[in-house]
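Shown here: the complex without one of its protein chains, the others still in place.
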């Protein structure tokens, strides 16, 4: 994997969410922005893109075309992504997908699918935080798959 | 005093130091920028200007002319500025102005004039931090004016 | 107008865009978040909502229901919004709405409607920044309305 | 209430947690720091203190004595704090205090006492997030007091 | 290239622009500061310096002499800088230098020389944003060099 970075201080910051979206479409694994202070004390944004090395050219295409940067740098990175599994959590308002993460065969993460929680909160007029937490609750008793270490 | 604020997410951030400078020229007491997150998750900057109420129009002139904002807001503020006095501190590299601040008749602050410290550091090839600290040291023994209360 | 603020350090930050959306639906004029450092050095977010004083209760409803805060504060604020007008800008890819802002009868701002620029950029496969800038260009010759001052 | 603010760009940032602590001891209701960009593009910190108006002098004592600022400003603020109640939540590792918040007679917040969760996590060698979430779970069924609106 | 980083929480932040300047004089390719939260919740600044590997020692000289850090780390980085060319843009107020950037033989960037735009804005009493945008406009029709590939 490569971590591509570009420091940008002369771009309309409105563009940033569009740039993020384009980078994901072009195959980025992750995209994030860091507020920084550049030359002459200018408030800028550092664009960060994590992508497979063979995607570097597509990332550059988007960055040079859609931002105002005249250069970028990249660093070699290794990635450790947890084994994942999707389950359906039953709540009083319907089912919600949950992304489970396993580390050394143990269930360590349970991330409710955010968009589905939002949709339920809107449809049923309940606070989002209640929905989200009820989903998490249903995962509390989950066990790792039988065949774990 | 008024504290004038404008949230800006569609301006080239390079302009910000120029805007700051123009506001000081137009009589602002203080100008600072705060990184914020605006509508649709856009990274923006909140411009803050502290000025006397009778300067509000001049501040608006600069803000509407030099930034891209379509509106601003202002809050009433009271200000407590310490009684100040300038002294000259003698260092091995020459004298440096120091701004002293008195609170209830007691000397509480001693702020070396930054530009003069920088000039000495460059001229004599010594680390800026040494210059700055030596200036502060010479202030350590300073006493409040005799007639304090 | 009131500026409502709540410091939040124990909420899943994923909720923030949903909270923003709900506040706009409930009549907020502006919503933004400021990264702050709270008690015990905890990284938190300060929610800021600008709203008409008579909307304060609706704002509180959303804030107390959707965030985890146990309190909020509000400050009185005055607002100066520029006189606005919408025009259509003709570009090689179709027309785009532009929000014009007048200060003392003079045209000072011309803000292309961002979503329309994005839609054109996607539909025509051109960089967003080209679309945005062409729209701005068509506004360069705009004059303030005859009856200005 | 007053919201006291001081912009500081020449203080060792290590001092900030000590200043925060001293302000709480002197009766502040809340203290937080905001990263800002000051004159000449300097990265600074804005100290914010929320306190009762009659505590203003104690706040000034700490700010002028312990920070390097030569001035401060204050804004009038109104505060809406939720009605609060403490309950004990039973978990498999012992009881934990929870601060409940009521809005219009309805239970809207349940904030586990953080230090107690930390202590349990350390003592029992369980992830803090499990402790915290189990405490929240026990609050899920809580009802507002009988005599609500 | 190397990316040198140092986390600093005990330095007067006023020094930072001087440190930046000294690093550029010593041959840095880029210098920027990132607001971070360090041990015990202290607000700090991470200094970042991008430089050729053979300049590492000069970078260290400045960092250890001018900041308060007791250590630094460096990461290997690769850099992709666009082919550049300078042109002169004619505006109604005189000519301005523009840095052009070519990616795969196509003109993708046109960055007006900021200091020259500022000088014109001051001399002619026109908003900086008008100057900057007029310069960009003159670049809109620019074509990539004939012999592109």
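All chains are identified by letter, namely A, B, C, D and E, in their written order; residue positions are counted from 1 within each chain.
One rule holds for everything that comes next: contacts are C-beta pairs under 8 Å (C-beta built on N, C-alpha and C of every residue); 3 or more make two chains touch, one makes a residue touch a chain.
These figures come from a predicted structure and were not determined experimentally.
J.: Which chains here would be touched by the one that got left out?
T.: Output: missing chain touches A, B, C, D, E.
J.: For the full complex, which residue in C:13, C:27 or C:105 touches the chain that was left out?
T.: Spelled out, the listed residue whose C-beta touches the missing chain is C:13.
J.: Looking at A:108, A:126 or A:139, which residue reaches the missing chain?
T.: Final answer for the missing-chain contact: A:108.
J.: Quickly run down the residues of chain C that touch the omitted chain.
T.: These residues touch the chain not displayed: 9-14, 16-17, 33, 35, 40-45.
J.: Considering the whole complex rather than only what is displayed, give the residues of chain D touching the chain that is not shown.
T.: Chain D touches the chain not shown through residues 11-12, 14-15, 18, 65-68, 114, 118, 121, 127-129, 132.
J.: Which residues does chain A use to touch the chain missing from this display?
T.: With respect to the unshown chain, the touching residues of chain A are 1, 3, 16-17, 20, 24, 30-35, 48, 50, 75-82, 84, 99, 101, 103, 108-109, 111, 114.
Keep in mind that, in the parts below, only the chains that are shown with their structure count from here on.
J.: Moving only to chains each one touches, count the minimum steps from chain B until you reach chain E.
T.: 1
J.: Could you work out which chain's C-alpha centre is the most distant one from the centre of chain B?
T.: Comparing chain centres, A lies farthest from chain B.
J.: Farthest chain from chain E, going by mean C-alpha coordinates, please.
T.: When every chain centre is compared against chain E, the largest gap points to D.
J.: Let me have the rounded angstrom distance from the C-alpha centre of chain B over to the C-alpha centre of chain D, please.
T.: That pair's centroid distance is 28 Å.
J.: Touching at least two other chains at once: which residues of chain D meet that condition?
T.: 10, 16-17, 33-35, 37, 40-44, 75-76
J.: Chain contact graph: line, ring, star, complete or other?
T.: Chain contacts: complete, every pair touches.
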